Every structure is written in C-alpha cells, then in structure tokens.
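A single protein chain has been omitted from the complex, and every remaining protein chain is retained in its original position.
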Amino acid sequence: MGNCSQGCKDYFSRQKNTNIRLTLPVVCFVWQIAMIILFGVFIRYDEESDTHWVETKAHDNITSDIENDFYFRYPSFQDVHVMIFVGFGFLMTFLKRYSFGAVGFNFLIASFGLQWALLMQGWFHSLDPQTGKIFIGVESLINADFCVAGCLIAYGAVLGKVSPVQLLVMTLFGVTLFAVEEYIILNLLHARDAGGSMVIHTFGGYYGLAISRVLYRPNLHQSKRMQGSVYHSDTFAMIGTLFLWMFWPSFNSAITDHGDGQHRAVINTYLCLASTVLTTVAISSLSQKTGKLDMVHIQNSTLAGGVALGTAAEFMISPYGALIVGFFCGIISTMGYIFISPFLEKTLKIQDTCGIHNLHAMPGVIGGIVGAITAAAASESVYGKQGLINTFDFTGDFKDRTVLTQGGYQAAGMCVSIVFGVVGGAIVGSILKLPIWGDPADENCFDDEVYWEVREPYFFIDNPIFSQTIMFSVYCNCFTFI
Amino acid sequence: MGNCSQGCKDYFSRQKNTNIRLTLPVVCFVWQIAMIILFGVFIRYDEESDTHWVETKAHDNITSDIENDFYFRYPSFQDVHVMIFVGFGFLMTFLKRYSFGAVGFNFLIASFGLQWALLMQGWFHSLDPQTGKIFIGVESLINADFCVAGCLIAYGAVLGKVSPVQLLVMTLFGVTLFAVEEYIILNLLHARDAGGSMVIHTFGGYYGLAISRVLYRPNLHQSKRMQGSVYHSDTFAMIGTLFLWMFWPSFNSAITDHGDGQHRAVINTYLCLASTVLTTVAISSLSQKTGKLDMVHIQNSTLAGGVALGTAAEFMISPYGALIVGFFCGIISTMGYIFISPFLEKTLKIQDTCGIHNLHAMPGVIGGIVGAITAAAASESVYGKQGLINTFDFTGDFKDRTVLTQGGYQAAGMCVSIVFGVVGGAIVGSILKLPIWGDPADENCFDDEVYWEVREPYFFIDNPIFSQTIMFSVYCNCFTFI
Partner (left out) sequence: MGNCSQGCKDYFSRQKNTNIRLTLPVVCFVWQIAMIILFGVFIRYDEESDTHWVETKAHDNITSDIENDFYFRYPSFQDVHVMIFVGFGFLMTFLKRYSFGAVGFNFLIASFGLQWALLMQGWFHSLDPQTGKIFIGVESLINADFCVAGCLIAYGAVLGKVSPVQLLVMTLFGVTLFAVEEYIILNLLHARDAGGSMVIHTFGGYYGLAISRVLYRPNLHQSKRMQGSVYHSDTFAMIGTLFLWMFWPSFNSAITDHGDGQHRAVINTYLCLASTVLTTVAISSLSQKTGKLDMVHIQNSTLAGGVALGTAAEFMISPYGALIVGFFCGIISTMGYIFISPFLEKTLKIQDTCGIHNLHAMPGVIGGIVGAITAAAASESVYGKQGLINTFDFTGDFKDRTVLTQGGYQAAGMCVSIVFGVVGGAIVGSILKLPIWGDPADENCFDDEVYWEVREPYFFIDNPIFSQTIMFSVYCNCFTFI
C-alpha cells in the first residue's frame, strides 16, 4: 500500500488471501503449452489460407482472388473482434474502481478462450475424417470470437467478485460447454442461429447467472462503497456500449450466407437497434420522478435489440418486423433493470453485477422465440423456392424439412441452450466455490487493489465537514480525491 | 440530490421546470410506433438484400456474390457509423460536466433520425412508382447516417442549452428539411456532392446556428462555471476527433462510384486532412503569447479539411490540389475559433457551443466553392471522355450539360443549402422557443444533473484558502473534487 496510513493497513489486513502469484502463472503457462501441442497436432490452414490456394483456385475455376472467403468476412471479423475486446471490456468499466479488472481480465480470458474455442469447435464441426486435422480460416476465427463472447457475458454477472484464476476456469468449462450445445443446436437439431441469440446470449447469460447464484455472497454489502459508478467511469463505459451497438450488424451478419444473407442481416440489425434506443430512453425516463435518464439503462438496454435479432437477422423478418422486435426489447430490458434485477438479488439470491439477465439472458430467449416464429411463418412466396432452401439450408438430410418443423427445432434449440447454461453453470459454480482460487473477501469486492498494482493507493478517514467517510487516494507526492 | 447539503438545494431550487418525464417518453413512443407503421407500409428489402437475389443474380449474369453492392460499401458504412455515434458523440464530451448529454443525446437523436431519414429520402429519391414501395440496401443506410449527421452538427451549436425533447423536435424537422434540400440539389440541380460539403455540412451548420440565434440566452454567463473543459474531458473529446479524422476518407467515398471513384475520394481526403493538421497547429501556436497549443483547435479545426473536400473528393482535383484545400481550411477554421466565434456571440448574438461555424458552416461553403470551380475546370483531357461522363453523371436528361454549366449548378446548390439552413433553422428555432419543452435555466446549462441521474451530486461552498467558490461532488460515502 505504499505510503498508506494505518487506517487502510487495518482495512486491508481484513482481506482473505488473494495471493495468485503461484496459481495464475501456472495456469497460464500450462494451458498455453497445452495449446501449442494440440495446435501442432490438429490445426492446419484451410485451402483458402494455404499457399496451395493458387492451385486450388485454378482447379475450382475461381477467376479472381477477391472470391477468397477472406474478402467476404474479414471486415465483419474485425468488427466482431472490436466488440469482444473493446466492446465487452469497456462496457464493464462503469464501476468506480474496477476498470483495470474489467478491461484487463476481459482481455485475458478472451485471448485464453479463443484458442480453446478453435480446438473445441474444430473437433465438433470441422474435423476432417481422413486427415484427422482441423482446417481453419477467417470463419473459424469469427466462430472462436463468438464462442468467447458467451464466457465474457458470464463474466458480467460475477464482475468484481472473482479472481482471474476463477475466470480462467470458468472460461475453460464455458468454451467446452458452448461447443457441445452449439453442436447439438446447429448440427443435430439443424436450427439456424447466425447471430447466436440462443447459442451465445441465452447460454452465456444463464451460465453466468447460475455461477453467480452458487457463489452468492450474503455480505456483499460490505463492499457497498465500491459499487456504483463515478462520472468518468460511466463515460468510459459508453465507449464499450457504442462499439457494441455500432458493430452489432457485423456480429449478426458475420457468418450468414454470402450476398443477400449478410446484406439482409445488417439491415435488420441496424433497424432493430435504432428502435431499441428510443424505447429504452422512454422507459428510463418514466422510471424517475423527474424524468431523468439513468446511464445504466442507456449503457445496457440499448443493446438488447441486437441480442434478440441474433437468430432472425438473416430471415425475411422485414424491416418493420425488425423495428417491432427492437421496440419491445428496449422496454423489457430496461424494466428488467428496474424491477427484475432487485427481485433476482433479494429473492433468488442472484447477484448480477452488470445485469446480464436483462441484456443477454432475457433478450436471448426473446430472440429464440422470434427466430422460431419467423422460421415457422416462412413461405416460398416470400423467400422464393431457392431462397427458402438457402436461408434454412434445407439440403442433404434436411431437404424434406418443412418450415413448421424448422420452427419446432428452433424452439427446441433454445431449450437446449437454457439447460446447458443453467446446469453447466451450477456445476462450474460449485467447482469455483472451492477455497483455493484466491477470490476476494466481501469487503474487497469491486476493488482493483486486490489483483492490480494501483499507483494511487487510497484509504479512508473521517470527513470533518460532512461526518462521513472520505476515500483518499495518494500517489507519488501528489494527492487526489477520486 | 441524495445527501446533498442545503447549499445545493438552494442552488438547484433556482432552476426552471425541466421535468421531461411526460414529454420525452410520449415523443419516443408515439414516434417509434409511427415508424413501425410507416415502415410496414413503405419499406422493403432491395433486390440485393432479398432472398430472391439468387434469381436476380442469375438473371443479370452476375457470376459471384462478391459483386453484391454490400461488399463495395459495407466497410465504408461501418466507418461512417462510427463517425456518427462515437465521432460526433465524443467530440462533444469536452465540457467538464456534460459528457452524458453529449454522448447520450447524440445516441438518441441519431437513432431517432436515421429511421425518419430512410423514409424521407426514400420518398424523395427511391420511391418505386409501380409498387409504391421504398427498397433499401446498404447505400440507403449510409444515406440515412449522412442525413442524421446534418442534425448532429446542428446539435453542436446548442449543446448544453436545450432539452432532449427539443433535440428530438429539432431532428424531426432537420431530417425533413434535409431530404428536401438534398432532392433539390442532387436531383433537380443535378449537382454532385458525394461527401456532403453542401448538403450535410453547410445545411447542418447554418441550421444549427440559426436555431441557436433564435434561442439566444443573454444571461448564459450564469452557467459560466460549467463551461470549458477539464483535463480528462479534453482527452475524451480527442477520441471523437480522431475517429472522425481517420474515417473521413470513408465518409467522402462511401457513396461515390465503384472502383476508381471510391479509390480517388479516399486518397484526396486522406491528403487534405493531413495538411489541415499542420496549418491548424501553426495558427493555434501563433495565437498564444508563448506558442502553446489550444485543445479546442486541435479537436475541431483539424477536421475542417474533410468537410471542405466533401464535394470535390471524387473529382480529379489531384493530390496537390487536395493538400492546398486542407492548407487553407486549417488556417481559416482555427482563425474562426480565435476571431469569428467571439464576434458571432457578441455582435450577432449567436452562442455556438462547439464552434460548428468554424468546423462545418465555413468549411462547408469553401467545399461548395471548391466543388464548383473543380467541376467547371474539368476537361476530357484530364478525365477522359467516359471518365468525365461517369464522374459528373452526364447521362439521361443531363447528357448535354457542359462542365461550365455544371459548375454553375454546383454553386446554385450551395446557395440552396444555405437558404434551407438559415430559413429552416429560424422557423424551427421559434418553435423550440415555446415554453413547453423543459429546457434548462441559464444557470443550469451545460450540466448533466438536469437530465441525468448523476451519482456524484455536487454543490458549492466557499473555499477558505482561495476565497473562491469550490465545486464539491459527493457520492455514496466517497467524496470528490471534480
């Protein structure tokens, strides 16, 4: 604590052992070495990223390099990449004194998870039976980022209450569960979910909530002084919100069909999100005596529309349909922050730091339902014969499937994602409950001091003027009130 | 005001009624429902975003999905999207205590305006006579963002002095006026304005200035303590500046001709902006006794070059021509902040919070003039026969138009945009003067407390050491000097 006074020494002496000097490096090293070995055994470049592409291309009569999948997907990939690292990372910086943990641990677990995701998804989706290899290209990278997104959503529920080691364990199991449920939903049930309303958001949301339930802290109020935001931290969080909001059309269109598929998904998501903003503002204003807006709603609920259109974005939901989805998501998500979150905490003992239930879980379920209905309502008159086949991929084993059946399988897919989230989260949560992970004491939650070298240690003294505790922060020979 | 002392109770009791709990939600809901209905009646996917594209493509002998307009324009669209939401939003966060209003209201009115823009521009530009429908694709989304930009520019002039309800009304009329002037300039006069020097910046600038003139506040000095920036707020504003600056080449090339058109517009804008930075720095340094730089200039005037090249970016202005435009824009815009803004405020009673006159209005007019001259000076020797026809779209009714005539129409177009801005702004301003919109009192301008739940309420006490008022800010049980 550097030149910190007695006051804070006492204060910090109260904390549990949060020393992660052994566990964190060991997990990182062991894991990274394992990744290198497994990549050496299994991962290869696919034909479009291999130097043999020059022959492949000639063989497939591809006239121009521009038809390499790279040029269809790379711009969307980069937008998704920004959402994962800047979007999710900065969205969680709203806490007054947990910005390092928000951005830094998000950075760590995303980098950790995407490597494991390439392997897990590869084994389940694209393992070549002859060679026993996984061939990766830009679409694999997008899917790895998607897979990681599920775990970052879960992080939102436990933000500030767990150690980085717990986060790594949570991500390890999260990615594994994700790959399995994704395989069941997309391959076995043959449900469509390009933007991952079910696969990513519903699963990730319930996974995080279940973990948070198991890790319930009855005395969390002891760190009340560290909860909530300050002016600048709310502004930082808006960076995350806006990059998520702006690039969500890329998220929902990144792996949809070339041509009209990506084009339509972008239009739908763009419109849906715009409509969400208006209803979020309306409900947020209604919720305050004087109609003031709450940054928590603006930072989070404005994104609910993108979540809810994850499944249906590539369908012919039509522009006004997208607006309707956004309209209701803004209302439901904002009301979730006002009414449901307190209920979850008090009654169900679920402490949801970022309110992922309102931003991901609920809108994800809505998205699954919207997807099922839109699929069941699809018709050749609207889609065209070939268009219908392409959109729902009614080929191979599924060439005789009707849209009604498809709707049913979509609904089934959603249930699978919920079950995986809740059950998986409960199991992983109980693993994380073991007293070996160096998690913080109740009074040190939401505090970067625990896992970061903060150059402004602070402490508390009595405030003579207002007879209330003041938080002081001192660095080098300067002096600051944060 | 939470645990705020008597001092600030008195202080805040002095304010006007800024309760928007009724008006804001009503406007948002009514408007969003209207949008849903109108979209249901009018808006459809265009052929490149419709599932029938698979047939269309075959019919048009398009060999590859990569030729879908989506792949020509989507990367530029996303850059423009970032400019609208992060660029404009964060550029306005420079005020010490209005970051929520800057980013949040920018977010609200942009989402609100782009839906109305799709309809208005659709009715004027792309209403299909047979079906009576508007068919939208990625280019429509870009144009909607462009249209909204005009209103966000206008917001810069009234930043901190109006209520969100006033902003919505301002945007509603702004988008409407925009669509009309755009129709006159681009369709009737057949002027070229790909980057919108005239259509977007000149119109938006004068629209905002006229509104600000009508809403003149003689006692604005009462909120002097809230004007100006603090260290971190200036740093946040640089995020906006840089994203606008970096992506401006995408802005000016987003809807230019495929191939060389987009390519050339990017090169011109890139060079023009680089040259603007140098002259801005030079004048800013000259303006201070010791040669110190002023963040206000760096944040704003460095962008003037992009505005001024909006019309001519797609022309063969040649690389050194682009540098020359940037050279003068940096000088003029910075001098505008030093000399013209004070004059506007004192003499013309125009209070221009962000200095949009220097960043948009003046450079926009310069851009119109540059465009007119460059067009009039175009020649087949430079453009090539077909190149000249393509660049100025001398086809159909306009196939016999000479470059000289074109230059004249370009100049006419600029006058139209000024007239629409000034007259339209004056009318809208007088509507906004009605005492029903919940705008803040003079002493509460530039203060997020009025429309946002700020978790650090502050108040004023006398400073014993410097015998000057100190602003205190208190949250939960912490305590801060901002």
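We just call them A and B in the order they show up, numbering each chain from 1.
Everything that follows uses one rule, which is that contacts are C-beta pairs under 8 Å (C-beta built on N, C-alpha and C of every residue); 3 or more make two chains touch, one makes a residue touch a chain.
This structure is a prediction, so every number in the text was calculated from the model and none was measured.
Q: Taking the full complex into account, find the residue in B:L22, B:L286 or B:L404 that is in contact with the omitted chain.
A: That would be B:L286, which touches the missing chain.
Q: Where the complex has a chain not shown, which of A:G40, A:G132, A:P218 or A:P435 is the residue touching it?
A: For the chain that is not drawn, the touching residue is A:G40.
Q: Just one of A:L91, A:M120, A:L141 or A:L242 touches the chain that is missing; which is it?
A: The single option touching the absent chain is A:L141.
Q: For the chain that got dropped from the picture, name the residues of chain B it touches.
A: 63-64, 66-67, 71-72, 75-76, 79, 96, 224-225, 227-232, 234-235, 238-239, 242-243, 245-247, 249-250, 258-260, 262-264, 266-267, 270-271, 273-275, 277-279, 281-283, 285-286, 288-295, 298, 302, 316, 318-320, 323-324, 327, 382-384, 386-388, 390-391, 463, 466, 468-471, 481-482
Q: Touching the hidden chain in the full complex, which residues of chain A are there? Just list them.
A: 3, 18-25, 28-29, 31-33, 35-37, 39-40, 43-45, 48-55, 57, 63-66, 68-71, 74-75, 78, 81-82, 85-86, 89-90, 93, 97, 99-100, 103-104, 107-108, 111-112, 114-115, 136-138, 141, 164, 232, 236, 239, 450-456, 473-482
Keep this in mind: only the chains that are shown with their structure count from here on.
Q: Give, as an integer number of Å, the spacing between the C-alpha centres of chain B and chain A.
A: 32
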